[in-house]
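Structure in structure tokens, see below.
One protein chain is absent from this view; the other protein chains keep their places.
Right, chain A next:
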Amino acid sequence: MSEKHIDEISGVETTGHEWDGIRELNNPLPRWWVWFFYATIVWAIGYTIAYPAWPLLKENTKGMLNYTNRAALTQELTAAKAAQAVYLDKIAALPLDQIVADKELAQFAMSGGAAAFKVNCAPCHGSGAAGSPGYPNLNDNDWLWGGDLETIQTTLTHGIRYDADADTRVSQMPAFGEILQPEQIQQVAAYVWSLTNTPSDPALVEAGKQVFAENCVACHGEDAKGMRELGAPNLTDAIWLRVQGEQGIAQQVAQPKHGVMPAWGARLGETTVKELAVYVHSLGGGE
């Protein structure tokens, strides 16, 4: 490799690399390319001086421009928040019906509400708000406490059976297993089931009606259509929050289970709660 080899055809010196008789010509790099290469080196040196670059023992050089990703992110977030502030201020100031009436504002509130829902509400109500046994489906038209905008806002703000909030919605169904006889419970379960379905033993229904009249009408009403002031469910519709069939009803009568929803007012703030109310109301079941 020590002696120079000149390519015959082009008259150009070769690099000394040879593969199967094919030699690499030692053509010079284009000048503009070389100058660009030098320029990138100069640029790189300048860059490492201007920006954080060299790792030291514990931290790294800070760079002369004092640039940090974190500061840049904070700046961008501040800018984004400032851009949103116009809408957020309006949402904070206006009542819900006016927010919904303003198409643009409603759109903004819906998007914000949808995002807040995914973060805070989806664990219980599901990402599509379809709920699961014990957790209400927010898409349907069955509302224990009412489904207009204001009521949804109140529910969101104070929660349900949430002790930490003084204004929370409270209702407890007594455990009738300590009050009624087991056969009475079977009877009333058969009666309630018969309001919408065919009971397994029609003989129990009549007695169950009596038991219902004596024990249940105070909350669920004489026609069993429930009472929203107490969050007592309508027992004549197709939607059951928690129970399955007659046995489920009997269990619920004997040892009622109650869901708890935290109060979100203090945690999310009024504006986000309003956005959530608008979103939930738009899901299709809002009144």
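Heads up, the rule we're going with is that a residue touches a chain if its C-beta (ideal position, glycine included) is under 8 Å from a C-beta of that chain, and two chains touch if they have at least 3 such contacts; residues count from 1.
By definition in this document, contacts and distances are computed from a predicted model.
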item	value
Per UniProt record, name of the chain withheld from view ["Heme exporter protein B", "DMSO/TMAO reductase YedYZ molybdopterin-dependent catalytic subunit", "Thiamine ABC transporter substrate-binding protein" or "Cytochrome c oxidase accessory protein CcoG"]	"Cytochrome c oxidase accessory protein CcoG"
Touching the absent chain when the full complex is considered, from A:27, A:98 or A:244	A:27
Residue, one of A:234, A:252 or A:272, that touches the chain absent here	A:234
Touching residues on chain A - with respect to the absent chain	10, 12, 27-28, 30, 100, 103, 106, 126-130, 137, 139-142, 196-197, 234, 237-239, 282, 284-285
